[in-house]
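Every protein chain except one is present and positioned as in the full complex.
Take a look at chain A:
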Amino acid sequence: MATYDGLIGALGLEEWCGGGKTDGPMTMAELLARANGTSAPAGSPDPATPLMQTPFPSLDALNKSCSAIPRSRDMTEAVEQGFLAIKDPLKVVLDPVTQPLSYMLDWALAGFEAVPWFIMIPLLVAITWFATKKIGVTLFVLASFCFMAFINYYDEAIQTLSIIFVCTIIAVLLGVPIGIAMSRSNILQRAVIPILDMLQTLPTFVYLVPLIFLFSVTESKLYGIAIILYAIVPVIRLTDLGIRLVDKDVIEAADAFGMSSRQKLWGVQVPLALPNIMAGINQTIMMSLAMVVIASLVSAPGLGVKVLAGIRNLELGVGLVAGFCIVLLAVLLDRSTKAALGRIDTSAR
């Protein structure tokens, strides 16, 4: 009847397969075939499949010959059921652990919004000045925020900034120690690098799928976790790399003078790796900005919401202007962190 009948017969599996009767729900293809009246009446011999159209022995193809083999749909159904089954125990653990993230995001959001613009903008400009000591960057920050406030996108920009602020701090607090641990253990490095590769290559939307199941969409930690997972990768990688790249001769000198491994780490390795670590933090900020836009799909406030509105309601102008504001934010964050990084670099020489 189907292509792989012969194979099932040759393996002597007819008994286990149960006679080839399908009692599961029909697939769409089957339904279409029936509606078109093309399916052969049961029992009549199938016309032989042409060689060129031999299907891959996939779940669906094998199911035609042997109903005991699940169809692809049954398989995804099983994955879903499995996920739902572990969801509740997982929630019991993850919910309390991640709850502080929700609080932090909400507090930061409330805090950033509560500060009036005439305090916030001078504050941001002052921070930029003290971090970079560069007039150009400082003026750029001032002009950007004034522009966004002038076109009434200030609130969204500040919301986006507050999310990035919280997520970057957490990513650095987690990422730097992980990077340090990786640099000290080859085994750990070999174990963590595939995870980092996965986090980095996973399309951003895919992060959201399991998170939506785990947490309620109204909770801010949902997007917080997505942003942190996505943005933590560069700071881990560059911390690990930076420490491993520290001149072997200098490490040998530290050893020769009897430094303990703690003295070596904080007195030599971390200070010398600082330029690399700072480059990692810069990348982390950039990536959390990229993710915060996508995270507006799951209720993250900020400029992403405007972009989303532009797409949903075909408001081309809103989408474009919000997009431009995001670019502005990205450029000013990048420039000011790079200028701050440059200052660290020169003081090290």
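Everything that follows uses one rule, which is that a residue touches a chain if its C-beta (ideal position, glycine included) is under 8 Å from a C-beta of that chain, and two chains touch if they have at least 3 such contacts; residues count from 1.
As a working rule, contacts and distances are computed from a predicted model.
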| item | value |
| --- | --- |
| Candidate names "Trimethylamine N-oxide transport system ATP-binding protein TmoW", "Pyridine nucleotide-disulfide oxidoreductase", "Hydrogenase maturation nickel metallochaperone HypA" or "Cadmium-translocating P-type ATPase"; UniProt protein name, chain not shown | "Trimethylamine N-oxide transport system ATP-binding protein TmoW" |
| Per the touch definition above, residue among A:L272, A:A290, A:A309 or A:A330 touching the missing chain | A:L272 |
| Residues in chain A touching the chain absent from view | 247, 249-250, 252-260, 263, 267-268, 271-272, 274, 348-349 |
